[in-house]
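With one protein chain withheld, the remaining protein chains of the complex are depicted in position.
Showing chain A:
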Amino acid sequence: MTDSPKFTQSRRQFLAGAAVATGAAATGKFAHAQAAGPDPAITQMQPWQQYLGAGVDAAPYGVPSPHEAHVVRRNVEWLTADTVSSVNFTPLHELEGIITPNGLCFERHHSGVAEIDPGQHRLMINGLVDNPLVFTMEDLMRFPRENRTYFLECAANTGMEWRGSQLNGVQFTHGMIHNVVYTGVPLRLILEEAGVRTNGSWILPEGADASGMTRSIPMEKALDDCMVATHMNGERLRPEQGYPLRLVVPGWEGNMWVKWLRRIEVGDAPWHHREETSKYTDLLADGQARRFTWEMDAKSVITNPSPQAPILHGPGPTVLTGVAWSGRGTIPRVDVTLDGGINWHRARMSGPSFDKSMHRFYFEFDWDGRPLLLQSRAHDSTGYVQPTKDQLREVRGLNSIYHNNGIQTWAINERGEAENVEVG
């Protein structure tokens, strides 16, 4: 990329360059393509134009168009021993805006999806409380509730890339994330109901599935912004997302958002259970390991173009887009580069901007058919700037699995095909 010129967004300059290169007439105005002949999509009567479509109850819940059948979560078979204790990935390159449709939110289960009759589900609060309590789902729906938009990212998202680029698809490198409007009861209200004793400084949420998922969470976070959610994007939680009740732990690693939540114990010390000792600790190069690395660092990725979403249209106006998020606040700014980091441009932020939520960014440019090295760099509201993968490796070594928020690079070739690469 040594010959890569400084990028300019000026359409006039681009056209002038193109004119020199190709000898085409540069009129100062874009010439629209001329059809070789009449388009049958216009000149021929289409069936949907003539015959009746399906009636109102053909799909009582609704399903996506059959032409979108490729837009699905996908599994990487070699990653895990079976598909029960496993993970699949959100197709980020097929999505727009900031909300992930419920049916596309990535799944991670440790003992499969628990199928729970809400009439039989209970939430118990016990331990260091004045009054240990049991709630039915009906009880919980009588508490005041709130609506909040948060991302949920697995700490292992992008974890396969610590030693170098590995998977060719943003779905697989960055798809362990989703962003959803949760409706639920602030955990604070439920803890107040039971009366936390003065020495109650930690909670242990526990799942009702066959893995009995547990994590230790400090009381400060529990009282701050955690909630027990019953709904996502307006509908009841999906079974694979913890129906009928899940914990929401904004900005913190997804493993802590206990699904099928059945119990919360209050204690005076952390439990050091399997997920916070054996897993979700960050092994550094010297053999020492960080524990309780809860917050998700600011991160961004370009979703289009990307290996699963190549540039098929050839040179000309091109829309680059992606998402950014931070476990510590909002994303006021994202920079993008087309030349692997020599020159950066400020992307255009679009859509709602919520705390600990996904943010959508765009960068429109005229592609001249030259190979590109695309990157995005998130700035969060604390002033933190997303580091390069090499900057992270300098601090953490190569033996980490979790919290890889390094800058991602896609190489675009002359044909518009994209590939997962690293640059230096």
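Following the convention adopted for this analysis, a residue touches a chain if its C-beta (ideal position, glycine included) is under 8 Å from a C-beta of that chain, and two chains touch if they have at least 3 such contacts; residues count from 1.
As a working rule, contacts and distances are computed from a predicted model.
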Match the chain absent from this complex view to the correct UniProt protein name in "4Fe-4S ferredoxin, iron-sulfur binding domain protein", "AzlD domain-containing protein", "Multiple sugar transport system permease protein" or "Cytochrome c domain-containing protein".
"Cytochrome c domain-containing protein"
Chain not shown, touching residues in chain A
1-2, 4, 6, 46-48, 51, 66-70, 72, 74-81, 84-85, 110-112, 124-127, 131-136, 139-140, 142-148, 164-169, 172, 185-186, 188-189, 192-193, 195, 204, 206, 210-212, 214, 262-263, 265, 267, 269, 271-274, 277-278, 281, 283, 285-295, 297, 307-308, 335, 339-344, 354, 373, 377, 382-387, 391, 395, 398-399, 411, 419-424
